[in-house]
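Note that one protein chain of the assembly has been removed; the remaining protein chains are unaltered in position.
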Amino acid sequence: MSKNKHQYAFFLGCIAPNRYPGIEAAAIQTSKNVGIDLLPLKGASCCPAPGAFGSIDLNVWYAMAARNVVLAEQMGMDIALVCNGCYKSIWEVNHKLKHNDELRDGVNEVLKEIDMEFKGTADVWHLAELYYDPEIVGVKKLADSVKRPLTGAKVAVHYGCHLMKPSKERHFGDTENPMWMEELVAALGAEPVQYRNKMQCCGAGGGVRGYDITHALDITNEKLINMEEVGVDAVTEVCPFCQLQFDRGQIEIKEKFGVEHGIPVLHYNELLGLAQGMSPDDLALDLHAIDVEPFLKKIL
Amino acid sequence: MAVKKDYKDQKLSEKLRDRKYYIPDSNPEFIKDVEKIGQTAAHMCYQCGTCTGSCPSAPRSSYRIRLFMRKSILGLEEEILTDPDLWLCTTCYSCTDRCPRDLAPTDAIMAMRNLAFKRDIIPRNFLQTVQLIYKSGHGVPNNDANRAARKRLGLDEEPETTHKYPEYLPGIRKILDHYRLKENADRILAQGE
Partner (left out) sequence: MAEVKKYEEPRIGVFVCHCGTNIAGSIDVKAVMEYARTLPNVIVADDYQYMCSTPGQNKIAEAINEQKLTGVVVAACSPRLHEPTFRNATKAGGLNPFRFEMANIREQNSWVHMHQPEEATSKAKDAVRIAVAKASLLEDLVPKSVPVEKAAMVVGGGVGGMQAALDLANAGIKTYLVEKSPTIGGRMSQLDKTFPTLDCSQCILTPKMVDVYRNEGIELLTYTEVEAVEGYIGNFDVTLRKKARGVITPAEAEVRGIVGGGCTGCGDCSEVCPVIKPNPFELGMAPRKAIYIYHPQVSPLIYTVDFDACVKCGLCVEACGDKKAVDLEAKDEFMTVKVGTVVLALGYDIFPIEKKFEWGYKNYDNVITSLEFERLICASGPTGGHLVRPSDGETPKRIAFVLCAGSRDSTGVGKPYCSRFCCMYSLKHAHQIIEKIPGAIPYIFYMDIRSFGKMYEEFYYRIQNEGAKFIRGRVANILEDPVTKNLHVNAEDTLLGRPIDMEVDLVVLAAAIQPSAETEKTRRLFGVSCSQDGWLLEAHPKLNPCGTTTAGVYLAGVCQGPKDIPDTVAQAEGAASAASIPIHRGEVELEPYFAQCMEDKCAGCGMCINQCPYSALSLVEKDGRTVMQVTEAKCKGCGTCGGFCPGGAIWMQHFATPQIIAQIDAFLLGGEQ
């Protein structure tokens, strides 16, 4: 892993830089505020999308993800990222290649064609776990970085799937009723609220969003109903793809099902940015499909 | 082998189709392929239903992951690969987390999808993602509205990825070409049009 625990190659993925650039801006700024430098990982590509590529041919998925890891290896750095889907590809392929010689040899044979070699010298982290880790940042330091507490805001947490599951391979412990992200939210002064079936999937993964949009949206809608039941001002997540599904999904749900929710959707880094004093403009919150204004009114 | 009833009336032929399970109609190698690709001992499934009970897709569809496990053990390859439900798994891994036999039904489903692709059975959106990545390195590429927003935020219009450094694209294309993925995607998509 990196010699420096506070410097990481920042793997952007697709949706954060290309649909919600506020997440990218927030991640860089908010991390700097708690002592983490995110450096550009030049030439990175799509992770690639684990649902699509994994479904087509796992071997391509391994090789493509490995290429992204090798870019960080060449920098001599660990990777930090902000998306569960990217985590699934980058973390898991890195992990598999480190522990399965046969797989690694196969991937390296392909990488050789582009003068690359997977060595297994880098680790992969989700920024959220670095924030939670007291040896890197920790909840206390996070709370100390808050300039504008999100007091009075009731926030539902959506953990998503590919960060913590399958739990046996990962290191996050309880995947049935985790509370660590609630701690991250509480550190910002907001009130994390519990709702029915909070660990349920957003519905978008596995290529389902593209394959059968109403099926995916029906899952999303169920989650939104459960959040509405307890009354929330926003939902936060650590996955731009989940964010897309909840945010644009609400527009699609309205179109296709005639049901309206109006729950603002914010990536944790956007939430953290707001708490650290970044303005809605600094975060391009106007790009969100669901108006964030009601939430901002609550906290500003 | 299922009894062939060449009834003149096609509808009746389908309605009265022999539905028994016959060993010759099955492929015993199928489960082995699933296990090899999915890296999970799928044949150890004891059909408890924990997977389906955990599945967010099951309550709103006819998708039953347990049945896919069962059918793969019985070698019902044809039935599995042509079943549109195969593509309803959101890969949430809840079944894998809870499976008491320590199997990874999610990965078994991914393996079955890989096997379907080998027979050109694949939803179009999956292939479109391949084309996009081949072109730009991104499954969800940049656009003008986003470039403007990036500029406002003080970010470069193009992110520090293949977008800003297209010199990395040939390497990506080489990997995809190694598996002839783009070629196959183009071909299958063209066939469907």
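Order of writing sets the chain letters: A and B. Residues in each chain are counted from 1.
Operating definition for what follows: contacts are C-beta pairs under 8 Å (C-beta built on N, C-alpha and C of every residue); 3 or more make two chains touch, one makes a residue touch a chain.
Fair warning: this is a prediction, and the values are worked out from it, not measured in the lab.
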Looking at B:7, B:22 or B:46, which residue reaches the missing chain?
B:46
Contact footprint on chain A, counting only the chain that is left out:
168, 174-177, 194, 196-197, 230
Mind listing the chain B residues that contact the chain we can't see here?
46-55, 58-59, 64, 66-67, 94, 97-102
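Just so we're on the same page, only the chains that are shown with their structure count from here on.
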Suppose each chain is reduced to the average of its Cα coordinates; what separation in Å results between chain A and chain B?
23
Report the residues of chain B in contact with chain A in the complex, numbered from low to high.
37, 56-57, 60-61, 87-94, 96-97, 102, 104, 106, 110-111, 113-114, 117, 122-123, 125-130, 133, 137-143, 146, 149-150, 152-155, 159-165, 167-168, 170-172, 174-176, 178-179, 181
Can you name the residues of chain A that touch chain B in the complex?
10, 12, 14-15, 17-19, 21-22, 24-25, 40-46, 48-60, 63-64, 67, 110-111, 113-114, 116, 161-162, 165-168, 175, 199-201, 203-208, 210-212, 215-216, 218-219, 281-284, 287
